[in-house]
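Note that one protein chain is taken out, while the other chains of the complex remain in position.
Chain IDs A and B follow the sequence of writing; residue 1 opens each chain.
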């Protein structure tokens, strides 16, 4: 089921949690709401669920498919909601937790207890917890609790599944596993999902499209790929990964910063360039286009890459560069070594006009 | 693990002081009550307890407690639900107001009811026109008892429900549960022990209230005498054994209250270890 938000805003008392926001989510999409804490992402999710009411002024609308649910109580919206710390009913067994939604249906439409049992067991099988049906939530690990809360939310076969920081409280390995599993479940059962996260890696890995938010505003909506390669503004760029800054003044196509020089095709004036760590290449000699001497101050091999910290007189803050293990060995990197940094590419966001107007999503 | 005050000498001294103080200050009076009640043997004790006026006082006391508890229960649950599950202007004030009965002297509590519902009060004189007399009769005793006991249930529930938060109830609502079902199936199982303890405290206070009741009861032997008032009269009449026989009944209820509290806490601690 598609979800359409029109002009949705939210104040808590006098403080503004959400500026008027528009958002279209296609049927069957998996959308990540990404932002730092206080960016309004959880508020937005809770408004979609109906756990929070949007401001009446300006009057916004929420549509699920063709149906206007703006004034519909959360009870009647028929969404599945997975809470941040799972909110499992601690006095009920795993089975009773999952069965709850079915057992509270009006008597007329409620399945028989046999049907409920069968359905709950199917769900527990799906989340691989059939052995733990009679345990209490406190006797489960974090990952197991998370799966129970998913099964509970899916018991009523909602067409919309909303998840608030679903993997926030889990350790890295379990998180990886559950992410893959959620993606799989989403593709198989074909519901529309929206999840909130503050972890850019999680958002980029899991989502069809990512909604980046800050200060109650949507900064950009795009596929993970576009988002990473073509951020529309500085906030998005900085939030999605580590950033190196280069500030200097441009004259006759050369940017100068202390004793560092870089050929750029920009007009004269003060400039600030931004580079990702993997966009910094390390060489033993300067190139005709770049003369940027640096000293290696720290080296840490992390996974497939080696992270190298660089310092120089002309740098206000140290830079971070990532190099492949092969290059690391070829260069024979050691601490205190003097090298030259050569940008492969760089980004600039000369004016921040783009961040002041809310982004709208082109539909289809 | 090394902690402050762990040195054996310090520990022994402090534990000794605490035990000595408690024995002298708390345990001795408790023992004295029962010792006094039985100084002249079980027979005299029984005669005192089964005395017609004592039986009437016991009956009235239980009757008042029985009526007080459901009223306080409904109010306590409603208030706790209100202030822990919703945010609205005036929430803080409501929470402060509920403490009033704890701060007000029982005599003052009795007095304000007497002034309102007594013959000279504006409501009392109006009721008098219909021949309804609340003061110096059991309804007056019931009203002041409700006044002094009403915070107990709410005070037990509010911190607990605040700590538990409303996530589970929200989850129940997203799963389509209607109002009463949310309360009955999600909230109630989580608060039942606190609720029970609130009731026990309410009962203990309702049974033992003295100051407020003595102002509004009129203390007519066999009619408006509760057990605490009855034992006061016996004590003033120099019937010490009789007074302590009644006192021992009340002390017994107090002991039951302590046992109930200890076992509820033990239960809660065990559940935590389990979790």
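Please note the rule applied: contacts are C-beta pairs under 8 Å (C-beta built on N, C-alpha and C of every residue); 3 or more make two chains touch, one makes a residue touch a chain.
What we mean here is this: contacts and distances are computed from a predicted model.
Q: Given that one chain of this complex has been left out, which of "Sulfate transport system permease protein CysT", "Thiolase family protein", "Na(+)-translocating NADH-quinone reductase subunit D" or "Dehydrogenase/oxidase" is its protein name according to UniProt?
A: Per the UniProt record, the undisplayed chain of the complex is "Sulfate transport system permease protein CysT".
Q: Write down which of B:114, B:141 or B:175 is the residue touching the left-out chain.
A: With B:114, B:141 or B:175 as choices, the missing chain is touched by B:114.
Q: So which bits of chain B touch the chain we can't see?
A: Those residues of chain B that touch the unshown chain are 1-5, 7, 10-11, 14-15, 17-19, 21-22, 25-30, 32-33, 36, 74-75, 78-79, 81-82, 85-86, 88, 94, 96-108, 111-117, 120-123, 143, 146-147, 150, 166, 169-170, 173, 178-180, 182-183, 201, 204, 207-211, 214-215, 228-229, 231-232, 235, 240, 243-244, 247, 250-251, 253-255, 257-259, 261-262, 266.
Q: Extract the touching residues of chain A with respect to the undisplayed chain.
A: The missing chain touches chain A at positions 50-53, 56, 67-68, 70-74, 76.
What we mean here is this: only the chains that are shown with their structure count from here on.
Q: How far is the middle of chain A from the middle of chain B, if each middle is the mean of its Cα atoms, in Å?
A: Here the centre of chain B sits 53 Å away from the centre of chain A.
Q: Any idea which chain B residues touch chain A in the complex?
A: Per the touch definition, chain B meets chain A at residues 167-168, 170-178, 181, 185-186, 189-190, 274-275.
Q: Quick one: which bits of chain A touch chain B in the complex? Just the residue numbers, please.
A: The contact residues of chain A facing chain B are 49, 51, 74-76, 78-81, 83, 85, 87-92, 100-101, 104-105, 138-139, 152-153, 155-156.
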